[in-house]
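Chains shown are a subset, placed as in the full complex.
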């Protein structure tokens, strides 16, 4: 016998319980075809992903909000995070990324063909994060992260968003591995059109940059993206990648999307760039 | 503090939301004793299983239905599937079985002692599935499955059910491993009695067949099953297995069930049949 969780409108029923705790389920899934010209034998494969999130949250009478998440995918549990939030901002620990991880450009395709990988590989230098802090007010978001002990690192990012314009600046230093990255990002949207770009300068000898352009026709969104990395790899691809894709919302959380492009494989630091290859995907995405 | 998911009657509250998405939880569990005369030292073991399913689903205004599942058992996550359904039928990808997997005979016992294994080992030849398609109308169900690329295979099955009679025919060919199976199944039910049988002919040199008979006394259902495999094993047992069992629903999703029989162990392809051994189980099954 199936049990049914009510949709979020049912929250009204519990509106009387001021500091009530709750546990929520949300999820997403995708299924589609993925083409890679370099894949020997199986150039086209059938792929699918399922991901559910369990979120617990609560609030004190004094206005503190707190909670925790885990992600359950086809075979693993990951993404465990614990946060506390108040007038001071939000502090998060767990399976988190550095403050500079927020920067990026759009990928194309229902599952992503990897056009953005070249540009985004330097933004976190070689660092991780133990604690993440964020504070947002009046369109400005400040975030910082720290990694303690042997794996010492520090990161900070500022983002501003107002009247269609967005801009951001981030710095991260991996103290124990002695490398750092400056990243700058900017975007602009006007009506159905939006443009977004980023540039990272990594002290390990690599530079990455990329740009995406999206146009919303009403029925569909068309997105094109270009990304490039020069110098030394930080584990991502070297050289330029580009692609174009679309997504069409079908209603109720279902979308059909696809993309086609020319991307390059990841290379180890110190290795030269690999030739580009044609890739494409076409599939459905669902959110619950 | 425990959070409570409402039983499915609560769905009425959300009936007003036409294309609402929802996430449902369902589950089952069992616990019991399992006897195997060949188990050295511990002929009787205490066994238990717990399995919960998270299901996300949604619908578009145009009548497409879609969703995804995962199963969470005592130690693993598996069974991830993504489907889309409409007037054209249902397409499923993920952790799926070939179209011919639907054929089978009953096992006996609360957890199954394996009487059906001999008969069912050939129905999928040596193939798997990447995409499964099903269409049902007027008692007829047509299903097909395909495996792409290096592991190329194709399967199709037709099943018909009307006025107590059921019949089915299936064919699967594992193209890359060069073997195939024809399966035929038939069943009939009249009042408390039902009979069901299947026969598979595998091009790898094996034949499997089996039959089950069930009688519902009102308070309990008694089931007897017989299964046999001759020729070459496809990884299952060779020779005949038989058993008899019962199940008594106690209400609210709880059942007590048990079975006793003579079954044979799995043998590798090419190996001769192993002697039969006595097995039995007795336990509880629960559904939530």
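Chains here go by letter, A and B, matching the order in which they are written, and residues are numbered from 1 within each.
In this text, a residue touches a chain if its C-beta (ideal position, glycine included) is under 8 Å from a C-beta of that chain, and two chains touch if they have at least 3 such contacts.
If you're wondering where the values come from, they're calculated on a predicted model, not measured in any experiment.
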| item | value |
| --- | --- |
| Subunit count for the whole complex, all chains sharing one sequence, 2 displayed | 3 |
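Quick note on the criterion: only the chains that are shown with their structure count from here on.
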| item | value |
| --- | --- |
| Separation of subunit A from subunit B, taking each centre as the mean of its C-alpha atoms, in whole Å | 39 |
| Complex contacts: residues of subunit A adjacent to subunit B | 1-7, 9-10, 21-23, 25-31, 41-42, 44-46, 48-50, 52, 72-77, 250-254, 284, 286-288 |
| Complex interface listing, subunit B residues touching subunit A | 1, 3, 5-8, 10-11, 13-14, 17, 19-26, 54-62, 64, 66-70, 72, 76-78, 80-82, 84, 93-95, 130-131, 148-150, 253, 287-288 |
